[in-house]
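Please read through the structure below; I'll follow up with questions.
The complex appears here minus one protein chain, its other protein chains still in place.
By letter and in written order, the chains are A and B; residue numbering begins at 1 in each of them.
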Amino acid sequence: MELSRGFRRILESVALDVFRGEFLTIVGGSGTGKTSLLRLLGGLTPASAGDIRFRGRPVNGPPEGVVVVFQDYSRALLQWRTVAANVALGLEGRLGTAALKERVERALEMVGLQHCAGDQPWQLSGGMQQRVQIARALALQPDVLMMDEPFGALDAMTKATMQDELLRVHERTGTSFVFITHDIEEAVYLGDRVVVLGGSPGRIHTTVSIGLPRPRDQITTRQSPEFLQHRLDIHAAVRESAGGDAHF
Amino acid sequence: MRKGQAINLQLIAALQYARGLLPLLLGLAIWQAFGPEKSPYFPPPSAWLDSIVFLARNGKLWPALAATVTTFAAGTGLACAIGFSLGLLIGRSRPLRRALGPLLEFCRGLPPPVLVPVAVLLLGYAESLKLLVVVWVSIWPVLLNTSMAIGQLDELLIDVSRTFHFNAVTTLRKIVAPAVVPAFLLGVRIAIPLAIIITLLVEMLTSVPGIGSLIVTSQRQFRPAEVYGLLVLVGILGLAVNAIFTSLERAVLKRWPPTLQ
Partner (left out) sequence: MRTSKFNIPGLVTILVLLAGWEVLVRSGAAKFDYLPAPSGILLASGSLIVSGELFSQALHTVESILIGWTVAAAIGIGLGLALGLSPLLRRWSLASFEVLRPLPAIAFLPLALLLFNFSLTTELVLMIYASVWPVFINTMGGVMGVTSRLYDVSRTLRLSRMQTLVKVIVPAAAPAIVTGCRLSMGLTLVMAIVAEMIANPHGLGYAVISELQAMQPQRMFAYVLFIGMLSIALNAGLLWVSRHILRSHRWAHADHA
């Protein structure tokens, strides 16, 4: 598929498959069109050429079963609603009260925020607010979760905790993940496959299969020779795709 | 981007904005087409123009306009000068601000129309009445804005003046006063429409010469076209004053960093 905006071509000749249950990460430097790709996949932006299909059906607007989680969590949450009410947002009108309550509780449990249900988002830390957004998406029991640099605004320690939580959710629910990041190590740590996006207009440079065993661990996995090799390869790929002037 | 291109873009933007005038122009056109010439309530726009021209010819328009504009200008000018000076004085002293705070807030919150009968009672129907009321009402936004800005003045600037051994007057002149200019101008921006309104109000309530009393007279003598015409005139006056102030403000604030809203 292709995406053009005005006079600028943002993405070109992108052909991508996302497999059921996989954790796909997408890396690239700034300006390579990562966010645009995610918005295309999430049905928030229409493609200028080519087509996108979800389960065989063309995508025309956000498809049922696909939910996007955004980087700017404080703007993506309804700050005037409680945490529980935020998580319930996508379910209201679709489920009965009892079923809704149960789903919300389960979603909050999955991200470890069950004790914050009555708080307002602005009372929580950045990491917790992002977890609320994730819980909101999970409450819909989606087939695919699209995440646009969700941990980009968090500090290193919170990031590590959140990465492991995400992997736990992935294991428990079997949801497919499409995860965008500029952090190569994060991409390798989380992903089953890593797609390297590069150049301007952006195109897929390489796709790397990550052969690391699951469950993964912040310390041992990240020190393993396979991890380091993947990291090296992808780093080289990113630099190559930027044509020498990578901004890292 | 070349200059020609930039101007073209501006022109296009202006034309696009003008599209919004359609309802107004359409309304006026329909009114013009279907409004009965001698209607006691809805004379057509052409009649408005005629009546204004008539007023200008028989010498009633210009004196009234002059009276209103002079009062407004003098009143605003005085309010700015006094408001700025008092604001500076009050703002510099926290205890003074605290002591005068409730009083100033009360004065600001008094509905302006109420002051007119009070002024009439105390001063009688004099010309100075108009000016006094306008100044009184317009002073508050300027004074309060200036005083608050001084209160929030960055302490660092005071340290700077001490480092240079400035005395009080020099500090005021070179550091404090310029620092509060943006806030002062904001207060003036609020005071200006207020001053226009109060000028008209006083003229209407007391029949002191001016556009306000002219409109009331036209209404009393059942000359609707005049009433509409003068209304449009007031609108144009407001727009003109606003445009002048905006360009003045822009010129003055050129050297200040753009303020974040």
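Everything below uses one rule, namely that contacts are C-beta pairs under 8 Å (C-beta built on N, C-alpha and C of every residue); 3 or more make two chains touch, one makes a residue touch a chain.
Just so it is clear, the model here is predicted, and its values are computed rather than measured.
S.K.: For the chain that is not shown, enumerate the shown chains it touches in the whole assembly.
M.R.: A, B
S.K.: May I ask which residue of B:C80, B:L129 or B:L201 touches the chain that does not appear here?
M.R.: In the complete complex, the chain left out is touched by residue B:L201.
S.K.: Which residue numbers on chain A touch the omitted chain?
M.R.: With respect to the unshown chain, the touching residues of chain A are 42-44, 61-62, 64, 66-68, 70, 72, 74-76, 78-81, 89-90, 92-93, 120-123, 136, 140, 153.
S.K.: For chain B, which residues lie in contact with the unshown chain of the complex?
M.R.: 16-25, 41, 95, 98-103, 106, 109-114, 116-118, 120-122, 193, 196-197, 200-201, 204-205, 215-216, 218-219, 222, 224, 227-228, 230-231, 234-235, 238-239, 242
In the analysis below, only the chains that are shown with their structure count from here on.
S.K.: When the C-alpha atoms of chain A and chain B are each averaged to a single point, how far apart are the two points in Å?
M.R.: For chain A versus chain B, the centre distance works out to 54 Å.
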